[in-house]
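Every protein chain of the complex appears in place save one, which is left out.
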Amino acid sequence: MQEAYSISEVKGGLAYLLPELTLTAGILLIIIAGIIWHNKSRLWEISITLFVITVLMAGVLIVYDWPQNSIRLFFGFIQQTDFAAYFKLLVLTGCALTAGMSRKKSVEHPAEYFTLVLSVALGSTLFITSNHAVMFLLSLELISLPSYMLTALGRGKGGAEAGLKYFLFGSTVTAVMIFGWSLLYSATGTFDFTSSAFIDQLTQNAEPTAYLASALIIAGLLFKVSAVPFHLWAPDTYQAASAAIAAFFSTVPKLAGLAVLAKILLAFHLFGQSPVPFAAIVGVLSMASITLGNVGALRQKHAKRLMAYSSIAQAGFLLLALVPFDQSGLHALQFYSAVYLVMNFATFYVIGQFEHHQNVQTVEDFSGQAGASWALALVITTGLIALIGLPPTGGFMAKLFLFSSLWSSTSVSPTLRLVFLILGLLNTVVALFYYLKIPYYLFVKNRQNTPNRLPWELQGVLSVLLALALLVAFVLPGLLMGWINKTTFVL
Amino acid sequence: MPYLLSLLIFSPLAAVLLAGLLPSRKHQWFRMLALAVSIGQLLALIALFNSLSPNISLYYAEQARWLNISLGTWGVLQANYLVAVDGLSLPLVALSVVVLLIAVISSWHEQKNVKGYFMLLLTLNGAIIGSFCALDMLLFYVFFEFMLIPMYFLIGIWGGARREYASVKFLLYTLFGSILILIVFIGLYLGVGVVQFGQILHSFSVLDWQDAHYHMTGSWLTSSETYGGFTLKAWAFLFLLVGFGIKLPTVPFHTWLPDAHVEASTPISVILAALLLKVGGYGLARVVLPVFPAETIQFSGLVGGLGVVSIVYGGFNALASKDLKRLIAYSSVSHMGFVLLGLASGTTEGIAGAVYQMTSHGIITSMLFLIAGVLYDRTHDRLIDNYSGLSTVMPRYTALIMIAFFAGMGLPGFSGFIAEVLVLLGGFNPLSLVPVWLPALAASGLLLAAGYFAWTIQRMLYGPFVTKGFAGTLTDLTSRERFMLVSLAILTLWLGILPQGLLSLINPFAEGLSRLLSEHLVP
Amino acid sequence: MSPVLLYLSFLLFALGVLVVLTKRDAIVVLLGIELILSAAILNAIHFNQQFPDRMDGQLFALFIIVIAVCEAVVGMSIIIRVYRYYHTAVPDQINELNER
Partner (left out) sequence: MEVNGLILLLPLAASILMVTFPVNRFPFGGLALSVTLAAFLLTWVVDPGSLQANWLQSGNFNLPLLFSIHDLRLIRLIIGISGLVQFYSLFYLSSSANHRSYFSLLCFFTFAMLGLATSTHLLVTFVFWELVGYTSYRLIGFDTTTSSTSAALKALLINKVGDVCFLIGILMLASTGLLSTSNLAPGSAGTLPLLLIFVGVVAKSAQAPLFPWLTAAMAGPTPVSALLHSATMVAAGVLVLLRLVPLLNDTVSTVISFTGGVTLLLGGLLAIFSYDIKRILAYSTISQLGLMVLAIGTGAHASGYLHLQTHAIFKAGLFLCAGVFIHHGVISGHANPNDIRHFSNPNGWLKWSWVILSGSLVGLPLTAGFLSKEAILHDMMTFSASLSLFVWASIPLTALYVGRVSYFLVVKKTESSPLHALLLPALLLSLVSVTWFVAAITTEAPTGWVSIIISQTLVIAGLFAGFRLARISFAEKSWHTNLGLDGLYDKKMPQLATAWGRAGIAVDRQIIDRLVHAWAYITVLFAHLTSWFDRAIVDLTLVGGSAWVVRFTGQIVRVPMSGKVQGYLLWALFSLFLFLVLWLLL
């Protein structure tokens, strides 16, 4: 990091930060709106409009300004790459979908709510592009703190409780991670984890503190993606949060964390030079996540808690995409992430609607609800089938690419690879049981009285679109994969 | 008509979409729709048979690009919409069309959630025919999996008392098997590379998989490293054997079958037994044998042995079954053992016999389940011991039971005889890959079949008619039931008396496969 | 490089973790977190001494302080909210959510 510290560097960099700046402007505008309007209904309309406009603008700006090659900004604090842009776009899609799912009734403070969601979005976009420990930690906090508050703002006592727990757990992990960074600094003398100095130092004088530090940092990221063994916060938090926020938590911060984890792991992996078998460790972690997530979900009665465990298992699958440590694995990761976003939201959309209109909480409450809306019942079935990874959904293609990249990878020994493959796939059998619980109750179980029909609303239309997207991702995965193939991963 | 196969596959799926738009009160519309689709398929099938040219091995090949995805450094993944029929799949496609038509007729009086039922049935229809037509194995796998969920619901919603257990068990077994299949399929497409335009194309086409030239050097398909005593190819073979063996089913992966068949409603049992089991045999003949000829030879004893164990074990279990449907289900296990044995023999006759057996068993078992359904519809009782002297009150039914049971026993004149004799011939052939005592043991399956079927006739049809609370309910066959049973009986008789028509269709495939296997025999 | 400072930071870290794990009041837990953060700050500044021409470590330390403040603010606000509902800030006395 020998560039001159100059203000022109900062000014020049701002041009590449237009999406983030748009998000910042949006945050400010919504705060101002919150100051001006006090009528809740009015405020809701204004803030959601602002929110959607901001997110869409930011999205358009990302697409418009698609980075052709990687650009380092702000003395290496930030690196804009197409890989990062892809994940940023996913994050923004997630935010937009969250807005589509949010309901006026369940949100007490609209301005705060949208500010916080947008803050998480901003934090995530920055986090994905961060290249430096300080940026890393700041953007991470920008994700975490609004997340705590969003949870705590959630419905009543449960929300507060979950918020507190989430906060205590999260901030401890963050603190530990910060300590890890400080240790890593001691080992390498730099906070820029993609710089050559960092890598050289790690390659040449690897000492135990460096391993400890990397472990602490990875632990923090595993917490963000809610992977085993840092998954315990997720069920409580999801259950307490509204369906929209649960869906949001299970996708946006998770995908952001994943993108960064990919980057950090590649840095630590030192192009295969590291004495630590990162591939094997990630593989074991992923297996643990998949298995514990699935197994945990088996016993769940509460729909959102079940989805929390599902998201733990899915985190495992996403982690599995990191095992190959090569381009194809990352492409599989990108594909899986996009499909995961869609399938998770499709499922949560329907859960949200049933929760709102029919007060469905537990899986049993779904009994015979298919009569309430066949379309939605089919949508959630599609979403869950996709989560299992069965055709004809994008979930199948995602798993296909994932396991293909694993098959052909060389980062772990063939035996271990085969074990991962078989264990991973066998877990889908387990997954089948709990995922199909909901359609099972929906269709197979009867209820005494016929349920009231669900009204058609925006949410319904969106969820159908999401389900269709899942089918399209199956029939024409090339649309997305072709795009993904153009992205390259640069450290 | 160049798009005949696509028409066959997608007309039911299009009908599903149409059905989705129809109001669910109009029960009759859904029945008519399903019937119309099935009859349309039958007409298309006739058109297809009419224009078969005798000199080619693949008919009606259709190909369209589906996936063409760059996988970075290791080439391009290619999967196509590639459908065609040959001597293996055409009989099965024809069987599917017929059986699905029968299933629609058989479900005519289904009252529970008619819309959902027929939508699922149509979905299943498309998936089954699709899986028999697909030569691209990704496509095959998709159709293969696509059968699961409709079947789960069809058993789980419209089934009998223990339907939930049965459907979950069915799903558990089948998905477990399909995962083993998927692992190998992924490995296969990654290991097979066709160089085109300077790029390595990783293909899902089974035609490419069969071609040893395309097996990439350095990939697992060419390595001789052993893990646990077997090469990776051998492991792949075993995985597929288990995967498809569950579907077939072969002992010891068969226990889903009695439960699923017993709990499913009549039309669903018919589809399960007549078509879904065939997918297992089809997969073995389509993928396992051609792609792993050397391993087939290596494990032919195992495969044939599993077949014989299934024949004998299934036969004994059928003998001890008290429930009529369970008896028929176990007889399926026994009969499908012949498929394994025929394939394992590796001879033309054996393979042709195996394919013939699949077709024949499809027809015969449909009759059997329909027959069980006739009784169950009237009395809701499937226990053999609760019936006696039916021949006095249901003469037509008795006649058709006789036909079906004797067809099941492999009486000459029925299709089963031709198939079983061909399989055994294949096994006794000196070129056969299985030791000679295996087919000899398998022949004892015929004795067992005679035992359980004839004993059932003895118990249910003869003796004094005893009413156990269902005196008035036991009426003779309705014209709908008679139509189904008689048309199936005519089919099995036709295939039993004039076998050469179908056999000459199967022969080229069987010869090709047998030749391929013999090329890998170490002299 | 004095090992004493290193040990001190580790001690602070360990102390912080111990407090986080064992104290029952959320506010005290928050204090524990601050202890861990201070250990990190100590480390950063300490190691920066090796590179006198750069100030990454100091910069890092400053930002950590900012983060610590933010966390404290958010944490306190959440604790207050919890207190409003439960009249306690002891996490294990709050157990409305489903058992696992």
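Each chain gets a letter, A, B and C, in the order it is written, and its residues are counted from 1.
One rule holds for everything that comes next: a contact is a pair of C-beta atoms (placed from the backbone, for glycine too) under 8 Å apart; a residue touches a chain by one contact, two chains touch by 3 or more.
Just so it is clear, the model here is predicted, and its values are computed rather than measured.
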As a test of the contact rule: which chains in view would the missing one touch? A, B, C
From the listed residues A:276, A:375, A:423 or A:468, report the one that touches the chain absent from this view. A:276
Among A:51, A:83, A:136 or A:169, the residue in touch with the chain that has been omitted: A:169
Who touches the missing chain here, B:313, B:338 or B:387? B:313
Which one, A:30, A:48, A:133 or A:216, makes contact with the chain that was left out? A:216
One chain isn't shown here. Among A:57, A:298 or A:423, which residue touches it? A:298
Per the touch rule stated above, chain A touches the missing chain via residues 164-165, 168-169, 172-173, 176, 208, 211-212, 215-216, 219, 223, 229-230, 232-233, 276-277, 281, 292, 295-296, 298-299, 430
Just the residue numbers, please: which parts of chain C touch the chain that's not shown? 17-18, 20-24, 29, 90-93, 95, 100
Would you write out the residues of chain B that touch the absent chain, in ascending order? 169, 172-173, 252, 254-255, 258, 313, 316-321, 347-349, 352-353, 389, 391-392, 406, 411-413, 417-418, 421-422, 424-430, 436, 439-440, 443-444, 446-448, 450-451, 454-455, 457-458, 461-464, 499-500, 503-504, 506-507, 510-511, 514
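Keep this in mind: only the chains that are shown with their structure count from here on.
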Chain adjacency by touch: line, ring, star, complete or other shape? line
Which chain is in the middle, if each chain's centre is the mean of its C-alpha atoms? A
Between chain B and chain C, tell me the centre distance in angstrom, where each centre is the average of that chain's C-alpha atoms. 64
Per the C-alpha means, the centres of chain A and chain C lie apart by a whole-Å value of 26
Distance between chain centroids, defined by C-alpha means - chain A, chain B (Å): 43
Residues within chain C bordering two or more other chains: none
Partner chain B, residues of chain A touching it in the complex: 326-328, 331, 374, 385, 390-392, 396, 400-401, 403-405, 407-408, 414-415, 418, 421-422, 425-426, 428-429, 432-433, 436, 440, 443-444, 474-475, 477-478, 481-482, 485
Tell me, which parts of chain A touch chain C in their complex? 1, 133-134, 137-138, 141, 145, 148-149, 152, 156-158, 160-165, 167-168, 171-172, 174-176, 178-179, 181-183, 185-186, 189-191, 235-236, 239-240, 296, 301-302, 305
Touching chain A in the complex, chain C uses residues 9, 13, 16-17, 20, 26, 29-30, 32-33, 36-37, 39-41, 43-44, 46-47, 50-51, 54, 56-57, 59-60, 63-64, 67, 70-71, 74-75, 77-79, 81-82, 84-86, 89, 91, 94-98, 100
